[in-house]
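Have a look at the structure below before the remarks.
What you see is part of a larger complex, with each chain still in position.
Chain naming follows the written order as A and B, and within any one chain the residues start at number 1.
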Amino acid sequence: MVAENVTTESPALAPAVRKPRGERARRSRRGKLPGRQDWSSWPHYQSAAAGFRGYWYPVAFSSQITGKPTGVTLLGERIMVMRDKGTVYALKDRCPHRGVPLSYGSQQFPGTVSCVYHGWTFDLKNGDLVAAITDGPDSPICRKVTQPTFETAERLGMVWLFVGDGEDAPPIDDQLPEELVDNPAVVGARIQAREGNWRFAVENGYDEGHAKYLHRTALWRLFKPMPVWNETRIEQRGRWIYRVQEKQYWDAEFEGLGRWTGQAWYKKKPPKTVTNIGNTSGHREVNPAIAAQEFPGFASVSMPGVLRIAYPTFIHYEFYVPVDADNHLYVGVMANFASGIKTLPFYAKYLGAVRWLFHGQFSGQDKWMVEVTDAPPERLYRPDDSLLQWRKLAEDVTEERLARLAEAGLTPEDAEPEIVK
Amino acid sequence: MVAENVTTESPALAPAVRKPRGERARRSRRGKLPGRQDWSSWPHYQSAAAGFRGYWYPVAFSSQITGKPTGVTLLGERIMVMRDKGTVYALKDRCPHRGVPLSYGSQQFPGTVSCVYHGWTFDLKNGDLVAAITDGPDSPICRKVTQPTFETAERLGMVWLFVGDGEDAPPIDDQLPEELVDNPAVVGARIQAREGNWRFAVENGYDEGHAKYLHRTALWRLFKPMPVWNETRIEQRGRWIYRVQEKQYWDAEFEGLGRWTGQAWYKKKPPKTVTNIGNTSGHREVNPAIAAQEFPGFASVSMPGVLRIAYPTFIHYEFYVPVDADNHLYVGVMANFASGIKTLPFYAKYLGAVRWLFHGQFSGQDKWMVEVTDAPPERLYRPDDSLLQWRKLAEDVTEERLARLAEAGLTPEDAEPEIVK
């Protein structure tokens, strides 16, 4: 199950024949060590430290974006976001005149934003410099400068931006989880700025192994029993890969060490039967919108880093948004496929419990691990097949995108774009 | 008016023929972009990130320099300043023994300073090591080490240091604004450590455009009306360049956008006639010392970064003192050419209003801009002719100085000097 780029140790170096200290030859740590692994098998993934371009990303709640400019950083780019007559616009957040952030500016004329320093005024729709206030109406520079713009959308109560390489943005609904596009839903969401690379956040989210061990101390686990370990396989369907759990072990005897279990008298007991919706129980009625998806597995992931955890009555999503190589936004969304009066229990459940136990304490343990993970080098084990398949997905999808860009004559950029007329 | 090193866009790339997204070819941002500009036209200016050597700079109020050593940083050099029998002395602030700052030391013998660590004792006048206390009176190292010294002066209630490249310091009065040397004056001054490169501070100070827009919200502007835009030219006279305002526009109609003005019912009305003293009013009697200067323009600048703003009854100066590449001292001086009893209203005006409104809130807006300016790259516009002429002045004057140094057989240094016997 583990991909072959996880090299195995030479039998000649196995513990049984370990030489006594002092006699043993030491290998240089400068070359590639046996049992070690870098990320060179996934070159696009390795170079995507600041995120993959060509996708929509949520950056703020809709209510946070008003007529007063706001500065955000996405994929290493500083972007000014503001609202005008109800529509959200986004421009590169650096006035080309002297480099001052446009997000420090304000609106002086309808449909425009003006830089705080000298009143350079840009059309929000197309980025054109339409006035340089302090140079008067006949300023020769007008319409000779255009500020890069970004396409925007609003979904799930949030503002989304598209960062690409000059290609047309695909419809955002093509990228959102299908069930969120096709069904009415109520959502409870949390956006939190977090330290650590976005890839560690995705990998932590999709990683099967840690939930059973790291989170054993989370209050959420009082109501959510988890096994010691699973037998698992990864299955791809469309743009998602699913973790399919084939067998679960609720406790285990480790030879020479002792017995280990995540169970306790004060925790909810494990379910008698197990399904792939909700992972751990088959006794509840599954919401029809969720059942209709026929998810092969409880947990799935898609580009550019969207995690979906399906429960019988709701779905939990995590969008990991690259801010820069060292920071990301955690966007947790709990969705309930209901409408009208039926949404009330969801609000009660979300605000009364989920927000604090799951989006709070439980997810805070993940936050901690993403901050301190330090790889490569790394040494993967059997459950990390989920990580390998995710990296492969990212690599394959990126190969396809680059082929499309090349066909369109576009050159991908690693960092901030400059649109030049 | 804008110098030709501001390149213009190719007509083939003008907005009218902008190709639709996706079809449009994107330029690499790695080369030099059209409409962009670096500072390579001014090589001396570009390399003077930590300031120009060969000038006098104010570093502290005279009252701050006492018999207890003080450490200052100027042009990237750490310098110890202290007073002995009324005279100010300055030595390089690094004991050559083990690198400990001399400014942590104290005076153990008249006319000397001793390092806190081992009592190495230097003559304040010439930097000679005259005793190494912990090695006794016959220490062989005495008089074999000399600490670099800096020439000092006191003017306008402040201590000034000369940082050069081994040349004799010119008389400080040759560098001060002429009217301050020739006339009695009372001054109100503020020294503030600020972030940001000193060049952005000079450019912000001499930049005509921003005052009308950035400062429109300053309380100072309640009493100081400013136009929307001006017609301006730059005129050099001696070592100063002047901004001469030829025509002022108090409001403006921007086509397709609307009308814009800095005026408001609660602000002082614009003057009927405009002069180049005080810029905005011709009705007040001009102080004879100021009138005698026959300044061609309201605002002028000279090396190494001295701004002079002439009002009818006082002159405001800003000295931008390079601390290092990322920090500078703002030294604001308001001078009134009066003496005796006539100085009392100035003190009242300075302490009651100018210090808070001008040296405080108004200047605080400049402080903010200097912190966030980020150039090059930059894209200059018509009013930036003032910046271009200032950079040209710096470049020309530096060429002359380097020629003088070469003639004297001296080699300029980019950083800390080492005087070796």
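Keep this in mind: a residue touches a chain if its C-beta (ideal position, glycine included) is under 8 Å from a C-beta of that chain, and two chains touch if they have at least 3 such contacts.
In this text the structure is predicted, and so the values were computed from the model without any measurement.
Asks: What is the total copy count for the complex if 2 chains are drawn?
Replies: 3
Basically, only the chains that are shown with their structure count from here on.
Asks: List the centre-to-centre spacing of chain A and chain B in whole Å, with centres computed as mean CA coordinates.
Replies: 48
Asks: Under the definition above, what is the set of chain A residues touching chain B in their complex?
Replies: Residues 94, 96-101, 104, 108-110, 112, 116-121, 128, 130-137, 139-141, 143-146, 165-168, 408-411, 413, 416-421 of chain A touch chain B in their complex.
Asks: Where on chain B is chain A touching in the complex?
Replies: 8-9, 13-15, 18, 21-22, 24-29, 33-35, 207-210, 212-214, 228-229, 249, 252-258, 260, 369, 372-375, 377-383
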